[in-house]
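Missing here is one protein chain; the remaining ones are kept as they sit in the complex.
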Amino acid sequence: MILELKNLTKMYDDKNGVASFNLAVERGEFITLLGPSGCGKTTTLNLIGGFLQADSGEILMEGKDISSLPPEARKVSTVFQNYALFPHLNVLENVAYGIRFFRKYSKKKALLAAEEFVHLVGLSGYEKSNIGNLSGGQQQRVALARSIATGAELLLLDEPLSNLDVALRTHLRKELKEIQRKTKTTMIYVTHDQEEGLSLSDRIVVMDKGLIVQIGSPREIYYKPVNSYVADFVGKSNFLEDEKGNQYILRPEDVNIIEKPGGKYIIEQMVFLGHRTEYILRNGEEKVEVHLQGIRGKDFNLGDSVDIEILFKSKLNNG
Amino acid sequence: MNRNISYSSLLEKAIIILLIIAFLLFILYPIAGLFVRSLTEGGQWSLFYYKDLFKEENIELIRNSVFVASLSSICATILALCIGLYAHFKGGRIRDLIYRGLMISMISPPFISSIGLLTLFGRRGLISYGLLGLTLNPYGWHGIVLLQSLGGIPLSAMFMMAGLNQIDSRLILASRDLGANPWQTLKNVILPSLIPTILSVLFLRFTMNISDFTTPVIIGGRFNVLATEAYLRVYAQANLNGAAAMTVLLLPPALVAFYFYNNNLQKTNTLSDRSKVLDVETLNYKLPRLVNFISGTITLVFFIIMVVQYGNIFIQAISRNVSGKLVFTTDHLHFFQDRHLDALLRTIHMALIAALLSTLFGVMLSYYNRMRRIPGMKSIEFIGSLPYIIPGIFFGLAYIVVFHNGPIKMTGTLIILIVNCTFRHVSVGNKAANATFENIDKKLEWASYDLGASKLQSLVTLIFPMLRPTFLTSFINAFTACMTTVGPLMLLVSPKNLIISVLMFSEVSNGRYGQAAVMGLSLILITFTVNLIAMALMTREKRITR
Partner (left out) sequence: MNKTKKLISLLLIIVLSFTLVACGDTKVVEEEKEVVEGTNEEVVKEKPYEGTVLEVSVAYGGADASFEAFTEETGIEIEWVSMSTGAKLSQLQAEEGKTTTDIWFGGGVDSYINARELGYLHQYNSPEYANIDDKYIDSEGYYGALAIVPHGIIINNDLIEELGLDIPETWEDLTDPQYKGEIIMADPSISGGQYAIHSGLLQHMGEEAGWAFWEAIDKNVDYYGQSGGEPGQKVAEGEFAIGLTAITGGTFGLAETAPVTPVFLDSVPWIPAPIAIFENSQNKDAAKVFVDWYVSDHGQTILKDADARIMANRNVEPPADLAAILDMDKLIDFDLVKMGSDRESTLARWAEIIGE
């Protein structure tokens, strides 16, 4: 176990902050803190990074409490949302910064050592470039290289991809996962994007209003959400209730439409996206969203009466 | 609709042309007029006043000027940096308090400070001699350096605070995160990021110091500088042309410094993305202990000096020194009420109008140059900064030279004071607006045109509202400057348009400190009140936009 957070609490006021946060992180794990803005995920990250002082609780790193140490004495490194690259230093100097101060290399040696990391993130040739002349994606890579270069055992990433466009985001996501596999660095990743969370993580921590709602693997989170909040946050969902009052969650892609003239459901909305088609079916008050992949979705039209087939549903804990 | 727009664009063209004419007429023309005068002797073109310019004594004067101006600029910059760092990283109420304190200490006219400091630290000063038993000789270059440094601190420290505020605080977090301790972070991130601000403060101080003649006159002793020599040529020897020629010597170093100042000011604003700046309160960064101690001490000492100085002015205003004993009296106040109340009202009136106009002109100039990039405006902007660079007294003289007859005869009127003040301080608003425009997306204006607003309508309904905080700050600065300026107005006043700052200077030189102190107090109170009102407007603004 590399990191353990025990009852970590930091409240800004009655409502905002993080309360009684408990989490154990294994070496090499990729953990995502997932939640909407204001849920306390960045606060948690800043507490681990040492930029904030906790009101109470412990931060144990390899068994030692580090909560009173200043940021520079913690073996963690943060990749900031806007990268926080030093504008007065070039790419290589930025990457060397942490090597120089964190690993206490001389300036010369640090610059030499930094080259390897610039190469790791695929920026060879840009060593002497001015930060201002780099694209967003390149800046992101510099930030990542800079943090990894410190040799920190734990990397904290604060929505590192949020400033990039979708295509680049997907691309870098893969790259990040690849780098993590190569360097075996433990990473804690903060995001509000469920796709990022699901695709990158070993475990996801879903947070709401400063509290942990659920911890689990991406599959658990997606298919076994503990409540509607989680269910809603990680994907689209339909909620069903049986006669006993049990609530179930039903993913739109886990429903099939069956052609049945005179069926209970009427197709009310249809959005054709190419790779899939999204339908909203109505049965009186009840509404069901259904996503059909590929060719399966081509046969239905607005106003058709159909029936549905449930492929998978999951029972929710709360009533 | 169409007619409306063309009418409006015609109106705008007229405004632009008027703006250009105003800057040419009220800045370039007088300055040119003065230099043309200095190139004549007995009605003939002549280099008479220039032929001796590079003789040895003048070279010596240049050396003195550059030496003193550099030294006091460096001192003021370092001290201001310390105060700025201390205030910024203390944060919260201490920062606000220091900021306000700096604002107040900016109000006092420099020669009043000189006298306050002389009574405190002179050869028989209350503190140096009375308290510590030291006989200091303040006269000489060290006295000038001391006073110019102290006088330069308030504005410079405010610049530093603004500069520090602009540093993306995540850089500081990142640096610590990457293993740099507070000291290494200060050295490798904070100070390098602050370099443009530091340089622009340094060069601005240099420009101000090299053309400052009041301080060397009061405390220079046998140590002469170029500005004083030029001033004395006017003031004591009535050698107007020779003095104008001498200013030519002052210009190159001032222009060079100003060039660098300008260059760096622009860099300050483009350095980093400001959208994600954390509050210092949540930053959890403390200055290294030694730096904290030193800068804290400097801040404390500076404010003690300010308090003593202001206290001194206050006591002088309500007391009389009879055989070494202080006797309280309201005589000065009564005398002031009887004699100078008119002048005070006139001064307020002048400063209000001049500050408004100067802010307006400065902002408009900036708008047409930075936002609309109208060709030629860049040169006009340079012209607009000239009055700020050249020694004040010459800007006054230049006005007399060209506006004493002909179609624009203004000498002896209040208007000449207003116009002079307006254009002397026009670069204050201009610089502030430039900084703001750097951060305004030009597409906003396109959007406005796209939505059917004419250029003029966009200016009034879109740009001006966005600039309101800038308007207010530069109004405060211009108002303070107008209320306390002496240099350029000294020769423009006549019995009918006397203003308080000039009166005060003459009271000081006649040794009537009591009267001077009452005037100083009244200036301070009024300026302070106006500042408070403007600041209140500004904080309300902040609350609303939040």
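Per-chain numbering from 1; labels A and B assigned in written order.
As a working rule, a contact is a pair of C-beta atoms (placed from the backbone, for glycine too) under 8 Å apart; a residue touches a chain by one contact, two chains touch by 3 or more.
Keep in mind that what you see is a predicted model, and the values were worked out from it rather than measured.
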Neighbouring displayed chains - absent chain, whole complex | B
Among B:V217, B:M306 or B:I463, which one is in touch with the chain left out?
-> B:V217
Which listed residue (B:I94, B:L356 or B:M371) would be found touching the missing chain in the intact complex?
-> B:L356
Just one of B:N137, B:T297 or B:S379 touches the chain that is missing; which is it?
-> B:N137
Missing-partner contacts on chain B, residue numbers = 37, 57, 118-119, 122-124, 129, 137, 139, 217-218, 220-222, 228, 232, 234-240, 243, 320-324, 342, 345-346, 348-349, 352-353, 356, 397, 400-401, 404-405, 411-412, 465, 468, 490-491, 493-496, 498, 503, 506, 509-511, 537, 541, 544
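FYI, only the chains that are shown with their structure count from here on.
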Give, as an integer number of Å, the spacing between the C-alpha centres of chain B and chain A.
-> 51
In the complex, chain A touches chain B at residues 49-53, 70-72, 76-78, 80-82, 84-88, 97-98, 100-104, 146-147, 150
Note: in the complex, chain B contacts chain A through residues 168, 170-171, 173-182, 184, 188-189, 192-193, 195, 271-273, 275-276, 282-284
